[in-house]
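This report concerns only the one structure given below.
The complex appears here without one of its protein chains, the remainder shown in place.
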Amino acid sequence: MAQTPSNAQSNTASPDAAAQLDIFRRMLRVERNDDATRAQIRRGRITAPYYSARGQEVIPSTMSHLMTDEDVICTIYRGIHDMVAKDMPLRPLWAEICGRVDGTCKGKGGPMHLTHPETGVMVTTGIVGSSMPIANGFGWASLLDGSKRVTVAYFGDGASNIGAFHEAMNLASVWRLPVIFVCQNNGFAEHTRYENGTSVDLISKRAIGYGMPGYTVDGNDPFDMYAHAHVAIERARNGEGPTLLECKTFRFMGHVFGDDDSYMTKEEKAAAMAIDPLPRFRQKLVDSGVATEEQLAELQTKIEAEVQDAIDFAFNSAPPPLEELRRDVFAEEIPA
Amino acid sequence: MAQTPSNAQSNTASPDAAAQLDIFRRMLRVERNDDATRAQIRRGRITAPYYSARGQEVIPSTMSHLMTDEDVICTIYRGIHDMVAKDMPLRPLWAEICGRVDGTCKGKGGPMHLTHPETGVMVTTGIVGSSMPIANGFGWASLLDGSKRVTVAYFGDGASNIGAFHEAMNLASVWRLPVIFVCQNNGFAEHTRYENGTSVDLISKRAIGYGMPGYTVDGNDPFDMYAHAHVAIERARNGEGPTLLECKTFRFMGHVFGDDDSYMTKEEKAAAMAIDPLPRFRQKLVDSGVATEEQLAELQTKIEAEVQDAIDFAFNSAPPPLEELRRDVFAEEIPA
Amino acid sequence: MSTDTMEMLKMTGQQAVSAALFEAMENDPKVLVFGEDVADREGGGVMGTTRGLSSKFGDLRVRSTPIAEQSIMGAAIGAAMAGYKPVAEIMLMNFITVAMDMIVNHAAKLRFMSGGQSQVPITIRTLTGAGWQTAGQHSDHYEGWFAHTAGIKVVAPATPADYKGLLLSAIQDPDPVLFIENSRTMFVPGEIAPDQGPIPLGKARIAQEGSDVTLVTYSGMVANCLAAATHLAGAGISAEVIDLRTLSPWDKDTVLASVEKTGRAIVVHEAVRHFGPGAEIAATIQEDLFGKLKAPVRRLGAPYCAVPFAKVLEDAFLVQPMDIAEAAKELRARG
Partner (left out) sequence: MSTDTMEMLKMTGQQAVSAALFEAMENDPKVLVFGEDVADREGGGVMGTTRGLSSKFGDLRVRSTPIAEQSIMGAAIGAAMAGYKPVAEIMLMNFITVAMDMIVNHAAKLRFMSGGQSQVPITIRTLTGAGWQTAGQHSDHYEGWFAHTAGIKVVAPATPADYKGLLLSAIQDPDPVLFIENSRTMFVPGEIAPDQGPIPLGKARIAQEGSDVTLVTYSGMVANCLAAATHLAGAGISAEVIDLRTLSPWDKDTVLASVEKTGRAIVVHEAVRHFGPGAEIAATIQEDLFGKLKAPVRRLGAPYCAVPFAKVLEDAFLVQPMDIAEAAKELRARG
């Protein structure tokens, strides 16, 4: 795909075999975890709203492969794939989704506010657009620290129409911040089709208005993602400033668990699912000799065990005590 | 000037003699009124903050010349020139600035919130960026009414960096609203130089991100202004949607009355004032035979008399009664 | 046929809102409905509340918007000033935080700042309420902010009849109205007359008569107060439940008359108690009925924290019927 607006150069870096395998590992971890989450919801064991990112695995898996452990992300309600791809441990993730005291946020944040600084998951927001201005703060801190840390802000196509997007893009550019704005363009904002809310054919064109490079990338293709993510990360790391990556993809499960998809045609959904990036990439790995069927099956078994372990851990964890309402409001506990 | 980004066509309409004279009349009315306002402030007779637009006369004078009486504007704290150019009567304007009961807002709004629906001055806001989203509502109303009414949203270069700008531009484009976004780019946002707050060399380039035509215009040249304003207004009137006009200009009096200009060099200010659009255009009118010296002197006398009459009227008007605190909060008066 | 003799319908608050929107759009061509996903192309709203409107009234009067609450409110304000009556939806109350300038600095002030020349007859519909584990950014009750803002009315119904009647009034009101839908109670069916008409803003409703203590409340907490009243009745305490319906301006007369009668008052809301809207009501009662109260005015609201995710915490966050009943017993015990 890689439609590039006029201000962008072409990008050619390509993942080697190990990189491909690592990207696939992350994708599979995301997908297996998502599958298990939906299964638990169907069984009535999880009651929270769930925004599946099934279909969008390539984007954070490729980004995360290229990020170091110091690099951080700011993400959104539809962001569990971003966290799992960033290798956030599954036990505290599941415990959080189940509202348990061993959750990464002690059960107080839930799936929309998962946080795990150790793996660089700094903010998860439920407010459309709000990941971006906050990401700039981490970018500024990198400059102040004199560190090479890169910050990735994830957001959706619909979010590109809200004020926070604009303000964040402009500030990042004026201040040359090491931030990468990764728009996961799945073609819909809740029930609204891209073109009914967004005034430009390519979101990447908006980068022109910020004097920033912008690329439209096939977000379902790890090679195209890799090439562009590589350029963006290098740019940020070298102090050359921010980049906007518009990564085209599709969400297979609608906006929120239970969504009836009435606002899209069966055909377009079927067409999107027919090119499901996960089996496609898996096949490619086997065909190109990067991995054997056995290797991949083993990987899958390992991941499934990790997921099952996390589920068991979560459901064995206790609900948080009521005192938690008085804790973490401020650093100092609120007296009873 | 007319640097046009890639998505814009070239514009060639030109004002005839009558049009030139009318534009000049509006400019002179703006300038004489501004001069008188500053004189009254210096004499201590007006205490409100005043944001002079001296130097920016061409922009609203040309726009207003091309607007009909039905067309409306939404403007900002630095917007008295926009109103005077729109032929708002000076008596209620002055009474308002002086906080008198005969003011257009009964003395309750003051210079930052002047309103005069009869001449199409619908909103004056003191919040940077806020003229634009409201202008869209008037644009929507034109579509609903099936009318040809055009709405102009005035704002500054600094305002192009705030979220409201972005949201308004996007909505106007998606809905094809008959709104013209007129950015009066005077090179500064309070004390901040354009390039220190704005990430793109031409604000008109931002139009690309909204699938909207955008032009950078010499806002001090009535001919360049006319050509582009004409296209934008025709476009809006014909139901073809919004346009962004970036009009380059300079504010001669700093941000607010009393500003010491320490953030700019003496040279750049002198250079800008050396090409003061008012005497330049005046000279051109005479040189090209559009008007004689006598005609223009007579025009000036007439305008000065109008201004003086307004000043006298204002200072003879009473302050508003205290009951006004309970009126106009809601349609129904608040009981004492 | 008068309302009394007509057979009552069963309807949820959501259906009542939908009915009001249909009726208002039908009766007044100036009424507009817009917001994220509200048109039928987008399924008529994420909750389906506006379903059918765009098909009936056309895409120009019923419009889905981009995700851009400032521009939603701005368009509402401009269209209102141009003579329309826009009903703008902010999907959830927390999202109103990105549109505060438009509402507070503009919608609420333009009539005053223009000396009466401008009017902004908009209705802002928004949904909120804890209880669905949507956590810290999807369930807040911020009505206190708007009650404190001069120039905007705040309406928060509790019954299907009120959802319809108050929304009809809000839409026709010449000034901005914030119309708050509560997510716990809005989908619960209740009785409503088939011809339910406008119900005046600013008038409270005595949801239950009583003589020992007055529970002053609104929105989702009316249900909890009624449950508490039932419990209290069993304990020999007669509670009067006042559903304010409109928080600003609130019906001081009805509240003061009731508290003068009972001598005891508890103000109950879902919003955080600290500097919450209940404080205004408590402060007014003590001022106007000084010396006539048998006990101090109590306030119950959410604790000072964000809405928590875990169900057990969320339940503790919300004022429960037993919290109210206990407070009433305590007051009764004091005098």
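For clarity, chains are labelled A, B and C in written order, and residue numbers in each chain start from 1.
We take it that a contact is a pair of C-beta atoms (placed from the backbone, for glycine too) under 8 Å apart; a residue touches a chain by one contact, two chains touch by 3 or more.
If you're wondering where the values come from, they're calculated on a predicted model, not measured in any experiment.
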| item | value |
| --- | --- |
| Touching the absent chain when the full complex is considered, from A:E167, A:D221 or A:D259 | A:E167 |
| From C:G43, C:G78 or C:G151, residue that would touch the chain that is not displayed | C:G151 |
| Touching residue (missing chain; options C:L167, C:I192 or C:C305) | C:C305 |
| Candidates B:P15, B:G79 or B:G99 - the one touching the absent chain | B:G99 |
| Residues from chain C at the interface with the omitted partner, ascending | 70, 94-95, 97-98, 100-101, 104-105, 108-109, 112-113, 135-137, 144-145, 147-151, 248, 271-272, 274-280, 282-283, 286-288, 290, 293, 295-299, 303-306, 308 |
| Sites on chain A contacted by the missing partner chain, in the whole complex | 74, 103-109, 113, 115-117, 122-123, 125-127, 130, 132-145, 151, 163-164, 166-168, 170-171, 174-175, 324, 327-331 |
| Contacts of chain B with the absent chain, listed as residue ranges | 47-49, 96, 99-100, 105, 107-110, 112-113, 125-129, 158-159, 161-164, 189-192, 196-198, 255, 260, 262-263, 319-320, 322, 324-326, 329, 334 |
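Criterion: only the chains that are shown with their structure count from here on.
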| item | value |
| --- | --- |
| Taking each chain's C-alpha mean as its centre, the one farthest from chain B | A |
| Averaged-CA centre spacing for the pair chain C and chain B, given as whole angstrom | 40 |
| Distance between the centres, which are taken as Cα means, of chain C and chain A, whole angstrom | 36 |
| Overlap residues in chain A, where contacts from two or more other chains coincide | 161-164, 196-198 |
| Touching two or more other chains - residue numbers and ranges from chain C | 65-66, 68, 70, 98 |
